[in-house]
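Quick one: the structure is below, questions incoming.
With one protein chain held back, the other chains of the complex are shown just where they sit.
Every chain is named by a letter (A, B, C and D) in the order it is written, and numbering of its residues begins at 1.
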Amino acid sequence: MNLSIILAIAFGGALLTYFSGKISKKARDVLAVLISLVIAVILAFFYNTSSREIFYTGFLDFPLILRIDTFSWFFAFTIAVIGSFSIIFSLSYIRKKGNTDYYYTMMLLVIASMIGIILSGDLVSFYIFWEIMSWSTFLLISYNRGPAIAAGIKYIIMSVTGSVAMLVGIISLYSHYGTVIYTELSGLLYNASSGYTIFIFVLFFIALGIKNAIWPLHVWLPPAHSEAPSPFSAVLSGTLIKIGTYGIILLIYVIVKINVFLNLGEGIVSARYIIAVTGAITILIPTFIALLQDDAKRLLAWSTIAQAGYIILGIAYGTSESVASGMFHFFNHAIFKALLFMVVGAVEYRTNGVRDLNSLGGLIKKMPVTFVGGLIGICGLIGVPLTNGFVSKWLIYKTLIINNSPFLAFAALLGTWGTILYSYKLLHNMFLGQLPEKYEKLERAPFSMQLPIVILSLAIILFGILPGLPLKVINSIESGFGLEPLTINIWGITSDTGTINMLNLFVAVFLIGIMIWLIFKGSKKSAGIGQYDNYAAGTTVPKNKYHYSVDFYGPLHRMISPYLRDFIDDFYMSLARSIKNLGNGIRRIYTGDVGYYAIYIMLFLALLIFIQIKWKLW
Amino acid sequence: MDRNNLGKWLKSPGKMGQKYSLHALYFCTGCGIIEIPPSITTRWDAERFGVIPVATPRQANLFLITGYVSVKTLRYIIRSYEQMPEPKFTVGFGSCPINGGMYWDSYNTIKHLDKYIPVDGWIAGCMPRPEAVFVAVTHLWTLIDKGMADGYNKYRANYQYYRENQEKILGKLEWPPLFSKNIKHEEYRTIA
Amino acid sequence: MVMTTILEIIFIILLAGIIGLFFLGLSRKIMARIHWRYGPPITQPLIDIIKLFNQTSMSHGFLFNFGIIFSLAGSVVVLLFLPFGRICPLSDSGGLLVILYLMLIAPLGLALSGGEAANPYTSIGISRKLLLAFGYELPLLLILLTVMTHYNTISIVEIVNKQFQAGWSFQHLSLLLPGIAYILILPAILGFRPFELIQAPQEISSGPMAEYSGKFLALTTIQHAFNIFISISLFTNLFLGGAANPGYFFLKILAVFVIFLFANAVFPRFRIEQAIKYLWRWPSILAFAGLIIVLITGKNF
Amino acid sequence: MNFLSEYIYYIGAFSLIFIGLFIVLAKKNLIKVIIGLSIVDTGINLFLITLGYIRGGTAPVFSKPGLKAENMVDPVPQALVLTAIVIGVAVLALALTLAIKLYKHYGTLNLRKIKEQKW
Partner (left out) sequence: MVNPILLIVIPLGLAFVVPLFRFISKKIEKFIPFFALLANLIISLTLFPHVLEKPIHVSIGGFLPPLGINLVAGPLGILFAMLIALVGFLVSIYAFAYIKEKDQEKYHILYLLLLTGATGVVLTGDIFNLFVFFEILCISSYSLVAYFGDKPGIESAVKYLIQGAVGSSLVLIGIGLLYGQFGTLNMADIASNIHSVHSISVFIPLVLLITGFGVEAAIFPLNAWLPDAHSSAPSSISAILSGIAIEVGLYAIVRVVFTLFGASSILTFLLFLGVITLLIGELCAFNQENIKRMLAYSSIGQIGLIVFALSIGSLSGINGGLFQLVSHTLSKALLFLAAGYMIFRSGSMNISSFEGMGKKMPYTSFAFTIGAFSIVGLPPFIGFPGKFMILKAALFEQDILFTILVFLILLATIIEGAYFFRVVQTIYFKGEKSTPGQEREIAPLSVLIPVFIFVGLIVVIGIYPKLITEILESSASELLNRADYIKNILP
């Protein structure tokens, strides 16, 4: 099997889907799902293989290379799977809206380009796919119109900013070392001056950080994630921002190499520490901001930034445990954040686009499967033991504490407790509490929505109990990076400094749960009552008078909201405004008066002569 | 007081539990409420007998009707009573719930509380002193022991009657009937 | 080996339940005595539980039931990770971090259960409960991080062992401050005064428990009992050197509990903002100072 | 004085050019500007002619006997000037046409007022 075939299927499939949509809608749906699944299945066969091929030689002097190893397999496979679930989810989500052909094509194009990025073996093809991803994402973010337009423009401007910076980095590397192929570049920076390495680092981090939404570069993410169509939000949040993560790992561990990276700077001003602290800030501030959100998807978007902070923290910290936790958390986050966006999407679908947390409620009675998906999703997000988020978070806390960085650990832990608050708010305000009367007749989510929700929920539990499965892959990636692999078994991790065994936990929780359930079951049965039979000081609960999920964390809101303006966003907006004003000002030199124009010509002539007389240029 | 009688505890734990853990719901339904604070605080300390006030009818099994009951209050009394879990006991406090008392000819108080909800015991007087509360509690113990404090069963058995009386004075009630018909020993719908 | 573990587990759970209920009764008795009352018998919580199990109850649905089970199971599982004297059945499964995480299952479970009740009071109560938890977690995390950094381990068993060798944590200045901070936040963890604002019976009708009746109330009472036991024995293990045998351990936690009760019987109630501000100020500053001292003086082990 | 008589044509040509440019830069009436352009053209033409001019030279006709090549005027600038004149006329004609049209639209030829196309 050839790697270029995957790309051919992916890109060709995207175009094919568009044209098949002109013929038959059924065929298009089937084709879209089929293509995404086929990519995932083909990628699955590449497990534990490594190969490398030149797939195109026509671009200037650069042979474009594809390669696969465990590292890229891990990312590519995750992306393909999440992508295909999102497409399955889209089947009914998108049916009500227009432009369906366009939607599927762009979706497949985004997935294809992401896989292209992951599989590429040199920086030029990395960049090409990166840009294709950027613009196709842009075209899909604005799909919902209205506020999505501003979101899209914000995204693409930041994205272009990042990618031009990265382009400079790539070309600079090429001009220094004469190659852009990972394997040839790797370790070459060992001899470079640290100033140059930092230059390269900064350039790449602008691009990767914007895509990964590291804190001061995150401003595109909340509007983009919240305004995009929900299945695409799942792709965005679950996989697209992880492309940034992939790039960062690639940069640090493949191109720069771990030994150079760890020796870059000293103590607190080392690259490692600075990036890790940035990661910690990325955890804290967005977590607090997420607490204040009233829009379900915007809340999840801020949460995505915060979780990306964990990943960055883990990857940049540079111990083998932290890197493992970063990659494991990437995997977990892809699953549970995709799941949560799908849950919100299902609710949005049934309630005709309502995402305002203050006007939903009580949907557990109407959409139980979706609710369970949401519950498991937030458990994974929080990292409740026996869900997948737990092990990755445990690893990062542990390595931070053992290696004597308690403040980073504090940030990570506090972020988790903030996560509890906002994720509970999400669940409570959508599914729990009072069911508004207008939603009395709501139906369950359609099957094509329930299917990915159920599978992803099961995956969360599965990888929570058997963290060894992904950790095994991560281990072999780490040994490729020159890090010491962890000692793992299928149930957990053993080491001198701290051991975790999910089997013990699972059995304990399971048995005790069963025990308590038996006690519960054994005692008197309870009568079922509805929400209108509530205690309300003797009165009946009024039906549509008020809604008590509004302002759920009011007291905290009052306390912290003055300190939590997104001043970074304000900064960027004022920057944009001042560029606009500058442009408007500069435009005034074209006064419309031809006399001035003639004077300009003469002035230019005078300037040229002056320069010659002054400096003798030629 | 047989609270420390281990044999009785083993024989009928439910009954003993009911006796010595009376969680009282006391709405400020009338002037009688003024006697409740002394009885639960330092001077008389009802907690020695396991009588403590609770905040919601869900957690309560003793309903104290403290004083006169106006028509408006009756609605809330009925609602709260129906929300209490079984077994539950009602005690009318003062003479007004018994026969109207000094409001015997008032147009908007009810004269006989037991027409609307079943009452297991009465404390006469205007006002009864806190000691009288304890007398009522000990009396209630006896009734529970003998199985005679079964107002909640009566309510179930004669629900039509009560509901009719309630609707006669209150007009149509907002909540649906608690029991569909007069049921003797049938549990209502269970799910857990 | 497995048999001993299982026996240990059963032993710990039973003992913790008994001790927790005893503490609950004791607290009521001591409170009454401080109020110049006679007070209920010390077995009163048990009587309440027996009664509650014999009552009917109302349920709002699946999650209403499940949340309670979830919450209680979370509390019980924590017990298995805490050294009780020298007994700690699951000492090798994650250490203090797992305990931290498992401690959050209980409030989460109650919150989920209460959430389905769709009662206004419940919603307000849950909101307060989670906010209060957020409030006390900030100092608590700093405290635990100080301890873990000081001993450079995440295993609570090892922390206890090291205290056997080198004396109680209280002897080190760096851990004395966090220890005091822990005592300051203990009422918030347990929901005692002045942090009774979660239930606040006069205000929001016992908050998250407003819809609980019968067995639900019984299970929450048991959970509360476990919670008292867990948070006090965590303190004992971290700062008072644990104990070599269960009896000695019991005496230690009893002493801590009684001191704590006397300290807290006289307070009125905070509002939620005041509570969070308080928690983020003094205990956090103390714990932070401890952490700084640990980082400056270096690790002792 | 010698300088003046030596370079009189150049001085004249460049004076014309600068006068024309000044008119283009300073005047606001379109017609005057066009006249200025035309003056510039004339100046340039004069300049080109001067380049090839030799004082007392003859026409560059080789077939005529008795004429020395050194005394012949360079014919190329004259050819250039012919072309340049044609171009100048074309521009002038076009400019005037446009001026008429412009006047129809705006009712004025004041270039300071014709400022709709700007920024």
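Heads up, the rule we're going with is that a contact is a pair of C-beta atoms (placed from the backbone, for glycine too) under 8 Å apart; a residue touches a chain by one contact, two chains touch by 3 or more.
Note that the structure is predicted; figures quoted are calculated from it, not measured.
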{"item": "Omitted chain's touching partners, listed by label", "value": "A, D"}
{"item": "Per the touch definition above, residue among A:Ile171, A:Leu292 or A:Ile461 touching the missing chain", "value": "A:Ile171"}
{"item": "Contact with the hidden chain (one of A:Ile94, A:Ala290, A:Ala527 or A:Val594)", "value": "A:Val594"}
{"item": "Positions on chain D where the hidden chain makes contact", "value": "17, 20-21, 24, 30, 33, 37, 40-41, 44, 47-48, 51, 74, 76-77, 80, 83-84, 87, 90-91, 94-95, 98-99, 101-102, 105-106, 114, 116-119"}
{"item": "Contact set of chain A toward the excluded chain (per top definition)", "value": "58-60, 98, 127-128, 131-132, 134-135, 138-139, 142-143, 145, 148-149, 152-153, 156-157, 160-161, 164-165, 167-168, 171-172, 174-175, 576, 579-580, 582-584, 586-587, 589-590, 594, 596-598, 600-601, 603-605, 608-609, 611-612, 617-618"}
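We take it that only the chains that are shown with their structure count from here on.
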{"item": "Averaged-CA centre spacing for the pair chain D and chain C, given as whole angstrom", "value": "100"}
{"item": "Distance from chain C to chain B - Cα centre to Cα centre, in angstrom", "value": "36"}
{"item": "Per-residue multi-chain contacts in chain D, two or more chains", "value": "none"}
{"item": "Residues of chain C engaged with two or more neighbouring chains", "value": "53-59, 61, 65, 121, 205, 210-211, 213-214"}
{"item": "Contact set on chain C toward chain A in their complex", "value": "9, 13, 53-63, 65, 68-70, 72-73, 76-77, 80, 90, 92-95, 97-98, 100-102, 104-105, 108, 111-112, 115-121, 123-124, 126-128, 130-131, 133-134, 137-138, 141-142, 145-146, 148-149, 152-155, 205, 210-211, 213-216, 218-219, 271-273, 276-277, 291, 294-295, 299"}
{"item": "Footprint of chain B on chain C - complex, ascending", "value": "28, 32, 35-41, 44, 47-48, 50-59, 61, 65, 121, 199, 201-202, 205-206, 209-214, 217"}
{"item": "For the chain B and chain A complex, residues of the former touching the latter", "value": "27, 56-58, 75-77, 79-80, 83, 174-175, 187-192"}
